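With one protein chain removed, the remaining protein chains of the complex are shown where they sit.
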Amino acid sequence: MFELHNCAPQFVQQLINGVALGGLYALIALGYTMVYGIIELINFAHGDVYTLGSFISLSILGLIPLASISNPTVLALIAVAVIILAALLCGIVGVLIERLAYRRLRNAPRLAPLITAIGVSLILENIMQIWKGNSEVSFPQFLPDNWHQIGSVRFDDRSLLVVVVSVVCMILLNLFVFRTKLGKAMRATAQDRDAAQLMGINVNSTIAWTFFIGSALAGVAGFISGMYYGTTFFLNGYQAGLKAFTAAVLGGIGNITGAMLGGFVIGIVETMTSGCISDQWSEVAVFAILILTLVFRPSGLLGQQLPEKV
Amino acid sequence: MDRRVTWLPFGLSRYSGKQVVGGGLIVIVLALLPYLDSNSSHISAVADAGYILLLAFGLNIIVGYTGLLALGFAAFFAIGAYTYAFVASPQFGLHWSFWIMLVVSAAVAAAFGVILGAPTLRLRGDYLAIVTLGFGEIVPQLFQNLDKWTGGPDGIAAVDQPTLFGYNFGFNPTPYYYLYFVVICICLLLLTNLRYSRLGRTWMAIREDELAAEHMGINTTTAKLLAFSMGAAFAGIAGVIYAAKLSTISPSGFDFNMSIMILAAIVLGGMGNLSGVLLGGGIIAMLNFLILPQASNWAHALGTKLNVAFLMSVDLTQYRFMLYGIILVLVMLFRPEGLLPSATVRAELHDAGKTPEAA
Partner (left out) sequence: MLGITGARRLSIAALLALTLGATGCSNSSGGSGANSSSGAAQGNIIKIGADLPISGADASDGVPTKHGVELAVIDANKRNLVPGFTLQADILDDAVNGVHDPNQGAKNIQAFASDAAVLGIVGPFNSNVAKAEIPLTNSLGIALISPSNTNPDLTKGASALELRRSNPQSITYFRVCATDDIQGPVGADYAYKDRGLRKAYLIDDNETYGRGVSDAWGAQFTADGGTVLAHDHITKGQQDFHALLTRAQGMNPDVLFYGGTTSTGGGLVRKQMGDSGMASTAYFGADGIRNAEFLRVAGATADNVYGTVAAVNATTIPEAKTFLADYQAQFNQPVGSYSAAGYTSAMVIIQAIAKAVKENGGKMPSRDDVLTNLRSVKRFDSIMGPFAFDANGDTTNKIISIYGAKKDVWVFLTQRKFGAK
């Protein structure tokens, strides 16, 4: 059960695996952390929006005669178009979820929206099960895959894609939140919803935008996970969502930089547990981090200590 | 209001004559059920409702009475079931008494309730929910990975069936039905009294306003730990009977879905109210064990008539979590107090301006 392996020779190689996985978690974690930051809701359905992103991308790709296209530039453009479309559609789904399921409960006791979110998650999972069945769905791998070698370390375009796309998204998000007016409105609403309203901020639309952006990032993650793994499954979002949520908690929930950091840490921890101990224990390691963080440092790595709201 | 029947024992004197007679009639009908319906698969389904109800009772103490959202409740169910299976199966060659283990497993689950509760109970509502969720993920993983002792993903097979005065329950659902029936009746008496006891009132004070309760001199930590351990004990008992009736257990039976099913039951029925929990648990169990399998058959018949391939082969039980999801969302949006709420929860969940209805 417990066997320690000598993983030192492949440390860098495993680090690459971990960073790629962490990039995915970070993208999903951003959605959790933004929504929690603004309405203090653990949006349980967020992980399923991520899977929905891969299903949507898959369906869009199904409409394109990929086999007849060989020009790599065209293929790359198709990829970019599909990412944007998947992000848009997932964003809309996120806004709809907020509008239909969460908005009514904004002032209800804290547990009511959380329970609703669990319900929404189950509904999304089952819609996807009806849509694509309950076995692995293949994801077309239409981008040419080249291998790169630096010293003894090898990686392919797909790992690169995950890391590049997730880092680009994070930079864009940071610019958006800290440099635009809407971003400012979001930060204001997160700090004090009532005061923000008094200052003339449209709280409802700000919250809707938060859901849109968070869900759009999950949609992007859905597409790149499909490219990275070549398969997708209707229940993937449950585990991935929990791990991404762990990442958000570890980084300090509500903190955007923290979510990114947390995502990479969780990805690396999971990979290293698999690489040095055993695959079986990687999930236990992640959930142990979740529990330990919440018990001993609920504010996370980068979050500030908040007094308990009464 | 009717006069209360003051001479009744076990706290039943709290109820009016009509209520006691009505309740009594239902108990009698349920007690005779195996004679009214000879189809043993129905009896088996109604018996299986027993563990749903026991779990719902346990979760209701934690979520309904004390207001602590626990999302990994199935972990305690797993602990109860595995505790029994370890000592009553070929796994270690032990074959201990079911009846003793009924109590021991309850105690073990309660102990784990305390072990989990102690470091986590100072967390705020949704943080606590997530910690218990993490616990609920880790426990089945441990049972899955510690395969030298737990049988790994296959779990433990050939778990012993109970024997009472030389009569082996075997795989006949009727004795299990009566066992659940008796255990649930005892639990109901216990819970009705607990609800109005000092401890019960303490729990509700915590649910209403933890800070205020603390300032009133209530030891909230002890009360919360007691809620966790007592809730877990119910799950432990449910686990033992479940393992014995099915004769096999594996980690997949105790996953998040199980926790959600129980949560859906108490949310639907009405958190914090025993009759609501009974109703919610009953509905979820019947949906799960009788109605959805039936509905699949109807869909097949309809599909054959209409020649629709999807309907001909659809297995509606696969989609039961769709139903639970819809239940959770609709109840929370339109009737957050559940079908049969307790007066306090009802008042609390509606606009604060309205005066609570008199009970």
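A few points about this structure:
As written, the chain order gives the labels A and B, with residue 1 at the start of each chain.
To be clear about the criterion, contacts are C-beta pairs under 8 Å (C-beta built on N, C-alpha and C of every residue); 3 or more make two chains touch, one makes a residue touch a chain.
All values reported here derive from a predicted model rather than from experimental measurement.
Across B:111, B:326 or B:340, the residue that sits in touch with the chain not pictured is B:340. When you scan B:25, B:100, B:216 or B:308 for touch with the missing chain, the hit is B:25. In the full complex, subunit B touches the hidden chain at residues 1, 12, 14-16, 18-20, 22-23, 25-27, 29-30, 33, 37, 39-42, 44-46, 49, 90, 141, 144-145, 147, 152-155, 157-158, 170-171, 173, 188, 192, 246-250, 252-253, 269, 273-276, 278-279, 281-283, 286, 290-291, 293-294, 296-297, 300-301, 304, 313, 315, 318, 340, 343, 357-359. With the whole complex as reference, residues 5, 7, 9-10, 13-14, 17-18, 20-21, 133-136, 138, 147, 154, 156, 158-159, 229-231, 233, 235-236, 239-240, 270-275, 278-280, 282-283 of subunit A touch the missing chain.
Operating definition for what follows: only the chains that are shown with their structure count from here on.
Mean C-alpha positions place subunit A and subunit B at a centre distance of 33 Å.
Here subunit B touches subunit A in the complex through residues 63, 67, 69, 71, 119-120, 123-127, 129-131, 133-135, 137-138, 141-142, 144-148, 211, 256, 260, 263, 267, 318-319, 321-322, 324-329, 332-333, 336, 348-349, going by the rule given at the top. Remark: subunit A residues 1, 40, 42, 101, 104-105, 108-116, 118-123, 125-127, 129-130, 134, 238, 242, 245-246, 249, 280-281, 283-284, 287-288, 290-291, 294-295, 298, 308, 310 touch subunit B in the complex.
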